[in-house]
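I'd like to ask you about the structure that follows.
Removed from the display is one protein chain of the complex; every other protein chain stays in position.
Here the chain labels run A, B and C in written order, and each chain numbers its own residues starting at 1.
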Amino acid sequence: MSSIPVGILGATGMVGQQFIALLANHPWFTVEWLGASQRSEGKAFKDAAAWRLPSHLPDAVATKVVETAAPGHAPKLVFSGLDSSVAGEIEGAFAQAGHIIVSNSRNYRMEPDVPLLIPEVNADHLALLEAQGAERGWKGRIVTNPNCATVVIAMALAPLRQFGLQTAMVTTLQAISGAGYPGVPSWDILGNIIPQIGGEEEKVESESNKILGSLSRSKARVELHPVKVSATTTRVPVQNGHTASMSVGLHEKPPAEAVIDAWRSFTGRPQDLGLPSAPPRPIVYLTDVNRPQPLLDANRDGGMVVTIGRLRPCPLFDYKFVALGHNTIRGAAGAAILNAELMHREGLL
Amino acid sequence: MSSIPVGILGATGMVGQQFIALLANHPWFTVEWLGASQRSEGKAFKDAAAWRLPSHLPDAVATKVVETAAPGHAPKLVFSGLDSSVAGEIEGAFAQAGHIIVSNSRNYRMEPDVPLLIPEVNADHLALLEAQGAERGWKGRIVTNPNCATVVIAMALAPLRQFGLQTAMVTTLQAISGAGYPGVPSWDILGNIIPQIGGEEEKVESESNKILGSLSRSKARVELHPVKVSATTTRVPVQNGHTASMSVGLHEKPPAEAVIDAWRSFTGRPQDLGLPSAPPRPIVYLTDVNRPQPLLDANRDGGMVVTIGRLRPCPLFDYKFVALGHNTIRGAAGAAILNAELMHREGLL
Amino acid sequence: MSSIPVGILGATGMVGQQFIALLANHPWFTVEWLGASQRSEGKAFKDAAAWRLPSHLPDAVATKVVETAAPGHAPKLVFSGLDSSVAGEIEGAFAQAGHIIVSNSRNYRMEPDVPLLIPEVNADHLALLEAQGAERGWKGRIVTNPNCATVVIAMALAPLRQFGLQTAMVTTLQAISGAGYPGVPSWDILGNIIPQIGGEEEKVESESNKILGSLSRSKARVELHPVKVSATTTRVPVQNGHTASMSVGLHEKPPAEAVIDAWRSFTGRPQDLGLPSAPPRPIVYLTDVNRPQPLLDANRDGGMVVTIGRLRPCPLFDYKFVALGHNTIRGAAGAAILNAELMHREGLL
Partner (left out) sequence: MSSIPVGILGATGMVGQQFIALLANHPWFTVEWLGASQRSEGKAFKDAAAWRLPSHLPDAVATKVVETAAPGHAPKLVFSGLDSSVAGEIEGAFAQAGHIIVSNSRNYRMEPDVPLLIPEVNADHLALLEAQGAERGWKGRIVTNPNCATVVIAMALAPLRQFGLQTAMVTTLQAISGAGYPGVPSWDILGNIIPQIGGEEEKVESESNKILGSLSRSKARVELHPVKVSATTTRVPVQNGHTASMSVGLHEKPPAEAVIDAWRSFTGRPQDLGLPSAPPRPIVYLTDVNRPQPLLDANRDGGMVVTIGRLRPCPLFDYKFVALGHNTIRGAAGAAILNAELMHREGLL
């Protein structure tokens, strides 16, 4: 199979860097184009951005010249790690110009005609792309992945829909890498908790309904799932891995074994299709009493797995548990790459 | 006023050290006796224990010889920071021998005839001491304070009883000092979250009902408050200060201003009596959107205040908020000292 | 004694906030004027700056309106916590206009006619102020304190001059608060070491020579002390407290007891005069084998003490030891306040 060229919007930011790292040895995609703000334009990537990841910056990317974030030279498939302050306009321009934008930004996530994808959960939502093209007159398309905390929560909830999922109370403990760079000042977080993340709770409380929803008969909209989510989102001094303490209410309370089995047996299109970034099992349930833990579990299966533990009855709802996912991989760049892999195999690129 | 001599059981442990630190300049109490395990017996305190607090070890305590943890030479009033593996037997022996044990240990907390005190909340529960003496035939008595996480939660809930408090969903983010010394290995917690603390959730889920309950007509028992608490307790890399993300269900939902006013106007016997360790206001509500924070707020008013912030509606229950308290002061040694101050002013020493 | 009004330049920054905190209950000085950048001008302090210290923001300061950083309304005595990018020009303008500037900024430190003060070490360097006035034609004056790491090192070295101090090899482990706010991104420092701090080594390697030097016969210059200092400065995930691992070469090697005694007996003008911010002993030598430690020792005596430990022979030079000081108190705002206290008592305000 010959390689598919891809571009990266917002290449110098931390999501952009994570895209570069994850695509370094990708079997299908090759980074051919880098777009960033004017400040970086015309510079070799290694001069435009300080590389802040432990993995090696590939030489081929290091020497590539960064272009301005405008359509023109970019290949058809473009990943976007743009800041939301500019993503709306730029991604729209690229879609109009015929590009397939696989975006990690929040701007288009809740648009009715834009898929908000977790490929294991709602691969069929890609059908919205037809309506998207028809309504907007774009030659290209935009596909999005959820907020980094929402991914963990929605993946943990997806297999519970069969039990009549009604409510989910969530408190997150989110890693500092979720805020990008420079992001959270060490003055604020070293040995400390910040009990609030601006705008995060609203995303967590609304995105899950779309992700878990069903495609309407017309295939032009998503019927929102009725689960009511209440979130408190906090920042903790952890490098990578968002933890969620969750309690769920179900229409009928199954035995605990059935819940665990629902998680462990959960798979989807990525597993069926054997997508390169797909973990063998999207959800891993851990039986040790003190798991999952960010330091030990966030990187499992390349950071693409959601680990869950501590399932036990809740005195108020039905079950309590703790879920964990890698926020910059499954919660950001890895999520978008999996979306693109799915689209490629579904013939949508 | 002449000084009241006090003893400390478990003096070499971290709760014991915190007792010593807080009593260093106490206007009423003077540390005259130190009891610990046989390993320390006969040694000067400074040789028996490594002092691990930033505050200065008082010279008078440093040179005091540690005795074995048995009644005999101890003064009448004895604070206990004993480990729960030995507290049951030893505290009982001291009570039988005529001592007033003001304990931070969990062993007697849920005994029907033992007060589980937060002086601002349930000072009248001291009336149980009469039944305690009658039933057990002890010359002395035992009074306890709650678990370090429960204190924060129960204080935040106490002023909400007037609104028909029914449910409380809680996720805690607890400091490492709550586990004593050596306590939590840095291998486990540096840059990490441990999503479980052994036995902690059970305490949080049961102790509040007793604390918030009413004295029975006989004054021999506490009628448990009906609030149902569901807790997930986690350990975070924070030195001091337990944070609780909470959502509460109320029989009738008051306006947010009424909730805040209930907290801000909340006072009790310690404030009425002007007890030395009593903060001017036991609960401080902070309006900044990202508060309370352990590093900034745990030490407020000598660490005896519970700070609360982020009150907002909950999509599932009525209100969500975040509460914080200093776990080794308001949640342990400071709590016991406030209990003893109350007992002294109520003529119970 | 009636209160002396003071102003603070750079009031909204972290050094400015530390000035406000330390002056909150100062027996001599009262904050009457706040100057900051144009962005803050005309706003109440509490609206112009987020208060980021655990201590309480005094109400009188909270409501004070911030002015632009230009002479005019400020009182005669002005503390400066200005960023070095603007301190040179602004502090000069204030001095010209007749103000006494007690500055924490680096801009004037190495000017031959500007005192670089540690009051215990070189109080007599204040005599430079006469030459400063004569040469510059300023109605006011500028006095500076050293870099936050230099203070720790120079105080540890000062009592060793009697032994013929020749060389000092230093590696520092510096707290994140030394970089101000937002300062060091948590992405860079959480669970990590940054082995370089821009411009810091040059300061440490040059400032000590001036601080430890002698006033020339003319009293118009400082004869630099000949000690050669070599520094490696690193950033560590510590909130407050700079640690220095040091090895010194001496002309004649005294017994270890003599070194310890030199430190313990070291005092200066602040102790003679009983200045309000002066610690009883500026240097505290700790005998425990694993001290000093930032968390346990940085706040000793109000953060104005340098603690030293681990004195032992060095296979290469004469002695090795570890020194520690609170970087935002003894190393910044507290240093400047002690300078001003000295000047007041010396009749120089």
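The rule is simple: a contact is a pair of C-beta atoms (placed from the backbone, for glycine too) under 8 Å apart; a residue touches a chain by one contact, two chains touch by 3 or more.
Note that this is a predicted model, so its numbers are computed, not measured.
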Contact residue for the chain not shown (choose from C:35, C:140, C:213 or C:237): C:237
Residue of C:169, C:284 or C:342 in touch with the missing chain, whole complex considered: C:169
Touching residue (missing chain; options B:137, B:182 or B:347): B:182
Chain not shown, touching residues in subunit A: 52-54, 56, 190-191, 239, 295-297, 299-300
Positions on subunit C contacted by the hidden chain, ascending: 167, 169, 171, 173, 188, 191-196, 198, 205, 228-230, 232, 234, 236-239, 241, 243, 245, 247, 289-296, 309-310, 314-317, 320, 322
Those residues of subunit B which, in the complete complex, touch the missing chain: 14, 52, 176-177, 181-191, 237-239
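In the analysis below, only the chains that are shown with their structure count from here on.
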Distance-maximising chain from subunit C - centres being C-alpha averages: A
Distance from subunit B to subunit A - Cα centre to Cα centre, in angstrom: 42
Junction residues of subunit C - those touching two or more other chains: 52, 190-191, 239
